[in-house]
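Here it is, the structure, as structure tokens.
In this view, the complex is presented without one of its protein chains, the others remaining in place.
As written, the chain order gives the labels A, B and C, with residue 1 at the start of each chain.
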Amino acid sequence: MDYVYGPGRNHLFVPGPVNIPEQVIRAMNRNNEDYRSPAVPALTKTLLEDVKKIFKTASGTPFLIPTTGTGAWESALTNTLSPGDRIVTFLIGQFSLLWIDQQQRLNFNVDVVESEWGQGANLEILASKIAEDREHTIKAICIVHNETATGVTNNLATVRKILDHYQHPALFLVDGVSSICALDFRMDEWGIDVALTGSQKALSLPTGMGIVCASAKALRATKTAKSVRVFFDWNDYLKFYKLGTYWPYTPSIQLLYGLRAALDLIFEEGLDNVIARHARLGQATRLAVQAWGLKNCTQKEEWYSDTVTAVVVPSNIDSSEIVRRAWKRYNLSLGLGLNKVAGKVFRIGHLGHLNELQLLGCLAGVEMVLKDVGYPVKLGSGVAAASAYLQNSTPYIPSRI
Amino acid sequence: MDYVYGPGRNHLFVPGPVNIPEQVIRAMNRNNEDYRSPAVPALTKTLLEDVKKIFKTASGTPFLIPTTGTGAWESALTNTLSPGDRIVTFLIGQFSLLWIDQQQRLNFNVDVVESEWGQGANLEILASKIAEDREHTIKAICIVHNETATGVTNNLATVRKILDHYQHPALFLVDGVSSICALDFRMDEWGIDVALTGSQKALSLPTGMGIVCASAKALRATKTAKSVRVFFDWNDYLKFYKLGTYWPYTPSIQLLYGLRAALDLIFEEGLDNVIARHARLGQATRLAVQAWGLKNCTQKEEWYSDTVTAVVVPSNIDSSEIVRRAWKRYNLSLGLGLNKVAGKVFRIGHLGHLNELQLLGCLAGVEMVLKDVGYPVKLGSGVAAASAYLQNSTPYIPSRI
Amino acid sequence: MDYVYGPGRNHLFVPGPVNIPEQVIRAMNRNNEDYRSPAVPALTKTLLEDVKKIFKTASGTPFLIPTTGTGAWESALTNTLSPGDRIVTFLIGQFSLLWIDQQQRLNFNVDVVESEWGQGANLEILASKIAEDREHTIKAICIVHNETATGVTNNLATVRKILDHYQHPALFLVDGVSSICALDFRMDEWGIDVALTGSQKALSLPTGMGIVCASAKALRATKTAKSVRVFFDWNDYLKFYKLGTYWPYTPSIQLLYGLRAALDLIFEEGLDNVIARHARLGQATRLAVQAWGLKNCTQKEEWYSDTVTAVVVPSNIDSSEIVRRAWKRYNLSLGLGLNKVAGKVFRIGHLGHLNELQLLGCLAGVEMVLKDVGYPVKLGSGVAAASAYLQNSTPYIPSRI
Partner (left out) sequence: MDYVYGPGRNHLFVPGPVNIPEQVIRAMNRNNEDYRSPAVPALTKTLLEDVKKIFKTASGTPFLIPTTGTGAWESALTNTLSPGDRIVTFLIGQFSLLWIDQQQRLNFNVDVVESEWGQGANLEILASKIAEDREHTIKAICIVHNETATGVTNNLATVRKILDHYQHPALFLVDGVSSICALDFRMDEWGIDVALTGSQKALSLPTGMGIVCASAKALRATKTAKSVRVFFDWNDYLKFYKLGTYWPYTPSIQLLYGLRAALDLIFEEGLDNVIARHARLGQATRLAVQAWGLKNCTQKEEWYSDTVTAVVVPSNIDSSEIVRRAWKRYNLSLGLGLNKVAGKVFRIGHLGHLNELQLLGCLAGVEMVLKDVGYPVKLGSGVAAASAYLQNSTPYIPSRI
């Protein structure tokens, strides 16, 4: 059974789950295997080694947990912290809000730094909190690298500078769900203690794998962290890593082979080229938005996200209607505005295994929808602006011929 | 092993092989089966019944031959004609040329009516030939419904009118390779004796199945046709049809299941809606070409093709370079100019399981390529013209929700 | 990249992950979709309704959690209980041991009833504990329906009888990981409060979905359960059930379509026929073991499992060598002996979408391996015993022809 909506391909431009490359779909098209056979550990070994490269870490320890981003969050928090621990965290959109909700329900002492939706994390307040915290009551900084609801990218290097400046020992926990493999991300250089992403984002896999990487310091923190955890307990994984069998419980064989194919594609293109590609597509999208005469929800250029653009619609238009109509009329999947920005923004996801013409097709679709709902857009204007930029710049294109 | 060229999906806009719907790819993702088991005949029975609908025939007999369009041509000719038989045929582009070459090599007496490439078949000459042929030396009219090389659609109803007017008994053989399932096609109403297509065209399957449909008159012609044939002999098929086992030799199980899925999709959308969709996409493409200030290779509107548009480039530009660059730089597959129009036209295929945003992505790509090769196109202009038309008209969209 | 071991199909006879039907592999062979589009909820709605049938519940509420069996356990416990709550639980093999380990780490007051490995849960001790517990300090009974490590099936109806006899209000939590969809399981009739399974077991899907079903009483228990939970919190799901969007976080689109196909196959065969098929294959396996002169690890017939048979090897043979050799030499995947029975038993999983000839091929392989490792088996003897039984009995075989 399928839930067809019209002929042709669905144009998937939500900021996750994203389009899966044919190579990955093929790699996952397989029967189950015995995960205790020699084959699955042999495969796992290569994955654990190679997945570290997408975090840009040499010393980190990765975990491939059969869960979603929400579970990856929970594993980051419960493995390193104890109930009552003070954590500083930033509320800037729906996904940071959900993580904060989790932090609170896990009984941490959550110190929330709030910004207007569309702004980045207020790192000046962080600096003052860190400066004041001479007794090191702050146990962790929790920050979303890229807020998927508003298209805001935070500056992680600055967070590290602040901690270093005050020689503060707080753990540095980062949600890289809509950033890792798409935006510049440097776990070791920025001294990140736990970084995490989900398989269905820039890795372009199906949902089902939370990919978490822990620094040596984070692993040490597990010894004293009193948060209750079993399914998410890293030490259960480490026990099996030592045995060379790797899995405390059954992994998805298909996702492992999918991850292998996804990493191979990323390394073939080159991680830095992948990131540069996202930068080009992000810029092209923003130029289109500008050409339409619409506002980016992100308030300053320093926060512009190269994986998702939240577009503010005029107050007389309901952005949900844009998303609904795009899907029903044009087989185009856009992201809804969430919570505070519900009805006010729609989102274009431009992450994952994607190219210029796919994006331009999406932009052409958005223009038609805008016109459909009564916004006086000039058809072709966004496509013109985006393609002028794309045509002028030179991407790196991998080839095997 | 894959031959990757860049990230994201390939934008396949050659006029065949065309994009395969995910539903069909899925249906074909299977092991072999015993074609002498009860399952394969049960499946085949439904296919033979349903495939007649895409020809709009009730009385025709279909054959699903494991071959290509070239083989389907050969089956049409050798089953109905004898060496030396006079046939009237039309040379209007590369594919009619190739069919004529086959007709000559099969030793028929081939009476070629030639037109300039970009024009349709000269039916006035046909009328005069038929008028003169009181002794019925003409045994067959062979005509390509849609010349894929130039984007020219011939008027089959007129051919029938001419034959009827003179009560001429010539067989009416039609190459519907790039028309059937995409353009208006009426086998019974137009009195067509053999119609044929290939699986990789509007049916949106892989290559490998020549689909041929024969009228009762064509079947009678097999009794006297002296052309040598074994692999392509319809009577071998008919023998197995009678037995209820259907296959004189091994079919591709995968293509049979793929055809089932393809037909299901077509019937779900409605064949007439599928044809209307092609008309819309064809018109949108022509409006883009006009907006770019380029000429359609097809010289008159009456011949415009809704499955492929051949675009004439200025004489200072080599159209092959456009096709080459589209592929290397934008992952966009366009059709080359062939033979007489090599270097002079490039072709946009807009047939098969395709939607508006896919086409607009293609058009945006063509614009960038045109600019790359030095043609002073206004970026966005073609997309604007096409999307204005598309946004204003209302397609039928099937849904299961 | 594949980890090939020899030509031909792998013979997968571990008790999970099990063989995936081609229909399910096909259904999962697809791109991602927007899970906030109307399509995914429409699909989910049918799944939630239909999945209840495999639990034989009308009143239960199902949850399809992106996790494994271990996570499903955690969701069952944390949603219904508070730290310190007394639970009675049964240690009869490796998987009950692991669940008990989780119960302890989640800080419950775990009252363990231990049996020799190879025996079922000691329900007499349960009865006496329940009888004594007039103050209802026991908050839950946790029992593994089918212990996968030893091939022991516990009698759930008796548990319910004991609770009813003493009118004891303890929650009745059941691990049905290697039973549901394969063994007789009646959630409503047996008054089970939480039942759970994993997608990679009798449902014959990839790993990645924990399927949990909660009674109305279990849902009420969530109001007072103080165990910390976020990712596994049922109430987050219920919130989205009410909205009709169903998902608190991103599901695996592929697994949802896979589950749809798996359920369709089960209903087509008929759940009771599926269970009868497992009974036949289980009995055939046991007859083969007997013919080989080997002992079933399960000590009494009342506990025989129709999904997995643990075979005891003579003391001079290391069962791990049997498993290793089966894989390397015959492309046959058998289950290792775990923990207390490591080296002493190997396991044949006979659950999921499986037929007689697949099982007989496995049995023929086991015979050769036994001979390889020096056990004086008569080749063909087990196959003879199994096939004599199978040939004499009449299975129900679904057909579409």
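The rule we apply is simple: a residue touches a chain if its C-beta (ideal position, glycine included) is under 8 Å from a C-beta of that chain, and two chains touch if they have at least 3 such contacts.
Every value quoted in this text rests on a predicted model; they were computed, and no experiment measured them.
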Touching residue (missing chain; options B:200, B:298, B:319 or B:358): B:200
Sole residue of A:4, A:39 or A:77 that reaches the chain not shown, by the stated touch rule: A:39
Subunit B residues that touch the omitted chain in the full complex: 1-3, 5, 10, 12, 14, 16-20, 25, 28-40, 42-43, 46, 66-71, 73-74, 83, 101-102, 105-107, 198, 200, 206-208, 227-233, 248-255, 257, 260-261, 264, 327, 333, 335-336
Residues from subunit A at the interface with the omitted partner, ascending: 22, 25-27, 29-31, 38-39, 42, 400-401
Touching residues on subunit C - with respect to the absent chain: 1-9, 11, 19, 21-23, 29, 265, 268-269, 274, 277, 328-332, 353-358, 360-362, 364-365, 367-368, 371-372, 378-381, 383-385, 387-388, 390-391, 395, 397-401
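We adopt the following convention: only the chains that are shown with their structure count from here on.
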Centrality ranking, top chain (CA atoms only): A
Most remote chain, CA-based centroid, reference being subunit A: B
CA centroid of subunit A to CA centroid of subunit C, Å: 34
Inter-centroid spacing, subunit B versus subunit A (mean Cα positions, whole Å): 44
Junction residues of subunit B, two or more chains touched: 22, 29, 400-401
